[in-house]
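Coming up: chain A.
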Amino acid sequence: MAGALPRAAPAQEQDLAAPTVDNRQKILQATMRRHQYRPDALIEVLHKAQELYGYLSPTLLATVAHDLHLPPSRVYGVATFYHFFSLAPQGAHTCTVCLGTACYVKGAAALLAALEAETGLKAGSTSADGQLSLLTARCLGACGIAPAVVLDGLVIGHADAATLRARLHALLAQPPLAEEHHGSR
Partner candidate 1 sequence: MPTTILIDPVTRIEGHARISIYLDEAGEVSDARFHVTEFRGFERFCLGRPFWEMPAITARICGICPVSHILASARAGDAILAVNLPPAAEKLRRLMNLAQIVQSHTLSVFHLSGPDLFLGFESDPARRNIFGLIAAEPELARAGIKLRQFGQELIERLGGRKIHPAWAVPGGVRSGLADADRAAVAAALPAARATAREALARFKGALPGFSEEVASYGRFASLFLAMVGEHGTWEHYGGQLRIMDSQGHILADHVPPEEYAELIGETAEDWSYLKFPYYRPYGYPDGSYRVGPLARLNVCRSFGTPLADAELVEMRRRAGGGPVTASFFYHYARLIEILGSLELIERLLDDPELSARRLRAEADVNRLDAVGCSEAPRGTLFHHYRVDERGLLTYVNLIIATGQNNAAMNRTVAQIAGRYLRGDRLDEGLLNRVEGGIRAFDPCLSCSTHAIGIPALTARLYGPAGQLLDEVAR
Partner candidate 2 sequence: MAARTLTIDGQLVSARAGETILEAARDAGIAIPTLCHLEGLSAVGACRLCLVEVVGSSRLLPACLTPVSEGMEVRTASERLQANRRALVELLFAERNHVCAVCVASGNCELQNLAVQVGMTHVRYAYLTPQCSVDISHPQFGIDHNRCVLCTRCVRACDEVEGVHTWDVAGRGVNARVITDLGLPWGEATSCTSCGKCLLACPTGAIFRRGTSVAELERDPRRIAVIVASRQERW
Partner candidate 3 sequence: MAGKLKLATVWLGGCSGCHMSLLDLDTWLIDLAALADLVYSPIADQKHFPDGVDLSLVEGAVANEEHLALAQEVRHKSRVLVAMGDCAVTGNVTALRNQLGAPDRLLQQIYVEHGDARGVLPAAPGIIPRLLDRVVPLHAVVPVDHYLPGCPPAAPQIRALLKALLSGAPPPAGGRFG
């Protein structure tokens, strides 16, 4: 009952290669170059940066600001305006509960409460060991299969607390992921 979604970032160009720790910077540079370092490409570039690095560190933001010739404060202002961008590392695993109206009407709030109780995390936070982030979304457009939950990019429709609990346990029982991971939402 689940299918993985493609990554949220713009996919209009072919990447140089699969991102690795070593060539992430190259890929990011290539993205900026493709946009001719135009300031209006900021959001696209931030999408790419977050896709590559998992989150937008101050160093990363400073690089983007420098290369796009933008004041750092503008880059920071944009990065913090949009919910998609994260300025802190996300958990190795993410669990996103959709709180759109359709999901809400079908009990998403109770589902979230159950997950909070289960994980001991407040929505929007990451566990101390960095293994899990519990997040919410404002409608994934998957209203037809409400309530919807996305587990590591996998959409689960008609979600119920018991199933989710089992899946979460299975996920977290896997050996911890390496520190570097590629964030995807």
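In picking the candidates, the idea was that all candidates are chains of the complex that A comes from, given by their letters.
Operating definition for what follows: contacts are C-beta pairs under 8 Å (C-beta built on N, C-alpha and C of every residue); 3 or more make two chains touch, one makes a residue touch a chain; residues count from 1.
It should be emphasised that the depicted structure is a prediction, and the values quoted were computed from it without experimental measurement.
Peer 1: Looking at the complex, which candidate is in contact with chain A: 1, 2 or 3?
Peer 2: 2
Peer 1: Spell out the residues on chain A that touch candidate 2 in their complex, using ranges where they run on.
Peer 2: For chain A paired with candidate 2, touching residues are 58, 61-62, 65, 71-77, 80-81.
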